[in-house]
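For subunit A:
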Amino acid sequence: MSVLKADHISIQFGGLRAVNDFSLDLQEKELYSIIGPNGAGKTTVFNMLTGIYQPTEGSIYIDGKLMAGCKPYQFTAAGLARTFQNIRLFHGATVLDNVKMAHSFKTDYNFFNMLTRTGKYHSEERRITEKSMELLEMFDLQDKKDFFANNLPYGEQRKLEIVRALATEPKVILLDEPAAGMNPNEIDDVVNLILRVQKELGKAILVIEHHMKMVMKIAEYIKVLDFGETISEGTPEKVQNDPKVIEAYLGGHANASRS
Partner candidate 1 sequence: VSAEKTIPDEINLGMISTISGSQAIDGQNMTDAIKLVQKELEENGGLDVDGKKVKINWIIEDCEAKPEIAVNAAQKLIEQDGVLAIVGPNNSGDTIASAEISQAAKIPQITNTGTNEAVTKVGDYVFRACIIDPFQGKVVAQFAYENLGLRKTAVIYDNADTYSAGLDKAFVDAFVALGGEVVANEAFSGADVKDFSAQLINIKNANPEAVFVPAHIDNIPLILQQIRGMGIEATLLGCDSWDYAAMPELVGLDVIEGAYYVTGFSPDAETAADFVKAFTDLAGYRPSFCSAMAYEAAHIVLNAIQNAETIDGTGIRDAMMKTELDLPSGHVTFDEFRNPIKSGIILQVRNGVAQYVGSVSPSK
Partner candidate 2 sequence: MLLEVNDLHVNYGAIKAVKGISFYVEKGEIVTLIGANGAGKTTTLRTITGLEHAASGTIHFKDKDITNIAPHRIVEMGITHVPEGRRIFTNLTVMENLKMAALLRKDPEGKKASYEEVFELFPRLKERRMQPSITLSGGEQQMLAVGRAIVTGGDLVVLDEPSMGLAPKIVDEIFEVIQRMNQEGKTILLNEQNAFMALSVANRAYVLETGNITIEGPAKDLLTDPRVKEAYLGS
């Protein structure tokens, strides 16, 4: 079943057509990747898919539901979560709170219960804390639960962003350069984590990444953007041998071995 579908979406910034006629159909538990040169429009695609930008043309469906005119929080409610290329954690809060914050909209007690601590307040709070801790453990962050988010090293901040996204219990998770700023060893960790998220938690995943080795290893299907256009798409084998992709993006890294 299609969990995320983009139907010929485009966006214009003033005179700049940042993304043109982009389509995507992501089924449950699938793992797609978007690659392309810097400034190709990848992040912009994410921004449209998560409701931060409204596409000037085309439509987006989450779980079959048309999302036209919806706000980002409604996208999340419909089952979509993301991380950011420029990390956007809640820096004034601890690691644990960051994760709990992402549970806010799925809490089963009302305003009055909250003010008076009646109803399901206590049980819900316990549930949220436990679930958050579970997720942190999965990413090996449990020991840092009381750190302020912005005091974590860069790599762990990226991990925390993933945890936080998962806490919204999405069907699809969009990762914008999850391995940026990591060394190859750490990237291997991230790869394993992403695969676990896909396999164990059963999420569909869409990744933007410049580390080709990683992309080729995990992606089932790749879309390549350049100047907002989809210049190539298909399986990793197909894409990395596509001369257009090599010319625009990979350079000497076709059949990427290193980066």
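Following the convention adopted for this analysis, a residue touches a chain if its C-beta (ideal position, glycine included) is under 8 Å from a C-beta of that chain, and two chains touch if they have at least 3 such contacts; residues count from 1.
Selection rule: all candidates are chains of the complex that A comes from, given by their letters.
Note that this is a predicted model, so its numbers are computed, not measured.
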If you had to name the candidate from 1 or 2 that touches subunit A in this complex, which would it be? 2
Enumerate the contact residues on subunit A facing candidate 2 in the complex. 13, 36-40, 43, 85-86, 151-156, 177, 180-188, 210, 212, 249-253, 256, 258-259
